[in-house]
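The structure's right below; bear with me while I get my questions together.
Here the complex is missing one protein chain, while the rest keep their positions.
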Amino acid sequence: MTRNRTLTIGASCVIFSIFLALLSLIWTPYDPLEMNSELSLTGPSTAHWLGTDENGRDILSSIIVGSRATLMTGILAVIICMVIGTSVGIATSVAPKWVEMPAIFGIDIVLALPTVLFAIVLAAVYGPSTWTAVFAIGIALSASVAQVTRREVVVVLMADYVMAARASGCGTWRIVTKHILPNIRASLFVQASGACAIAILAESTLSYLGLGTTPPAPSWGRMMASFQQYLLINPIFPLWPGLAIVITVLGFNLLGDGLRESLDPTLRQSEK
Amino acid sequence: MTTILEAVKLSRSFRLPRIGFGKERAMRLALVDVDLQVNQGARLGIVGESGSGKTTLARLLLGLDTPTAGFVKFRNEPLAGQDMHQFRRDVQVVFQDPRSSLNPRMSVETIIGEPLECLNVSGDQTARIEEVLAAVGLPLDLRHRFAHELSGGQRQRVAIARALAPYPKVLIADEPVSALDVLVRDEILSLLAGLTDNLGLTLILISHDLSVIARLCDDVVVMQDGVIVERGKTADVFRFPQHEFTRKLIAAVPRLPSNT
Partner (left out) sequence: MLLEVRNLTIRFGSTTVVDNVSFDVNAGERLGIIGESGSGKTLTSLAVIGLLPETADVSGSVKFNGKELTNLSDRELSSIRGKHIGMVFQEPLTALNPLMRVGKQIAQPLRNHQGISLKEGMKRAIALCERVGLPDPDRIVRSYPHQLSGGQRQRIGLATALACSPALLIADEPTTALDVTVQKEVLKLMNDLVSQEGSALIFVSHDLPVVSSMTERVAVMQHGKIIELASVGTLFANATDDYSKMLIRTAQLSDDSFTRLTTGSAQ
């Protein structure tokens, strides 16, 4: 077994972010909402490792708690897009032609919609919140998941074992559950990690624009937005949430790449 | 002689992808007006090169594809009105490539058990699986293995076992040995011959390889470009080929030096 560095680095970053989120449930250095106007915008110090924001709130604590919003949104959005995307992808591949054509058209339309635009519309109707972001991202991403899934399913459907299953009397449902799904499993894992990376980045963008997690709950994207104005005073402030976002997004991307690398050769295992 | 499986004026054409705008979509005529009667207990060979329509014919006879014209009859009844579960119990198939005809994620046991489950075959399933594994000469402990752990010959035996599981009357083998090593081919062909005899099966063997057909089939049908160009007893057709294509085919078989 060769060491898969991409996988290791990716997994480490992801685990780190998850660790922060879990940590936030039991302990933070300070209450992230606790304001202290005397300590406004201080740099890193022994008391506050990453410094304080304009309201004297501890940045480190905000980062730790912010991970929760980011990961939650990311993971929930991914669950939505994978469930919708995979179902639509499989359904349109096994459906008769007259269903397939309009469905593909529908997928293409959703693909063309920018996630942010979708989120703005949802926010306008339902008000900005974590859930607005979750649904906007989830639905927008489901289209590309559906597209990639379709490609994978088409490959499986061409294999003789699917025809053999039909000759053995298998109905469509059984072919989907016993033959298609197990053989696209690996691709689904890879897609999910990739979608996670995009979802998290999207969440940060949405909360940066004020369309996601609402104050006072800390959110990395919003922290970036509010620290922006202090960029010239001390660039170190936006650095922290930025770094947190980069590590998490990169982590999921590398995890996806690493999974693809390690799962592919196993699938093509040759006989003696 | 009762006819068990029959093709009546069977045709199948495919629409090719559109090239450019406003042009007519071309048709590929895979099968044109084919009439074929297969008698119970017969060993029929269908020989042809790529594009001859032999695989298309096999799929239509198995009810895995619908014809553009004509129909298939099983036991003198058109396929369209029949109970497909019963038909599939009676008519089974072995495919060419043992690598792609077995689901890589399923164990041998699950693969062989699938027709038993889906076609509601009565009786103890585990016992039946053991029975067919023994019939194809595979050790019982192979049932927990997966396709990638088996050799080409073993995989093809599993494919045959799966086909035998629902007690079929007709077995259609589509190029069953083309993807196998030369020495292994011999074993599998012997196995097929033995099983056909012992179980009283009707065998339809499709191959591009004349020596395979010569080995197993009493009757033969030669196909070219979707049409049957010659048919008859294997001995007659090979010895006195009437059609130019059949002669060309026979002359093209690679011979050993002493016999050229």
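By written order: A and B. Residues from 1 in each chain.
Here, contacts are C-beta pairs under 8 Å (C-beta built on N, C-alpha and C of every residue); 3 or more make two chains touch, one makes a residue touch a chain.
Quantities reported herein were computed from a predicted structural model and do not represent experimental measurements.
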| item | value |
| --- | --- |
| Touched by the hidden chain, restricted to displayed chains | B |
| Touching residue (missing chain; options B:Val8, B:Ala214 or B:Val227) | B:Ala214 |
| Touch residues of subunit B, complete complex, unshown partner | 49-50, 152, 181-183, 186, 208-211, 214-215, 234-235, 238-239, 248-260 |
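By our rule, only the chains that are shown with their structure count from here on.
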| item | value |
| --- | --- |
| Whole-Å gap between the CA centroids of subunit A and subunit B | 48 |
| Residue ranges of subunit B touching subunit A (in the complex, touch as defined) | 59, 62, 64, 84-85, 88-89, 92-93, 95-97, 100-106, 114-115, 118-119, 148-152, 159, 162, 166 |
| Residues of subunit A that touch subunit B when the two form their complex | 159-161, 163-171, 174, 178-179, 182-183, 185, 267, 269-272 |
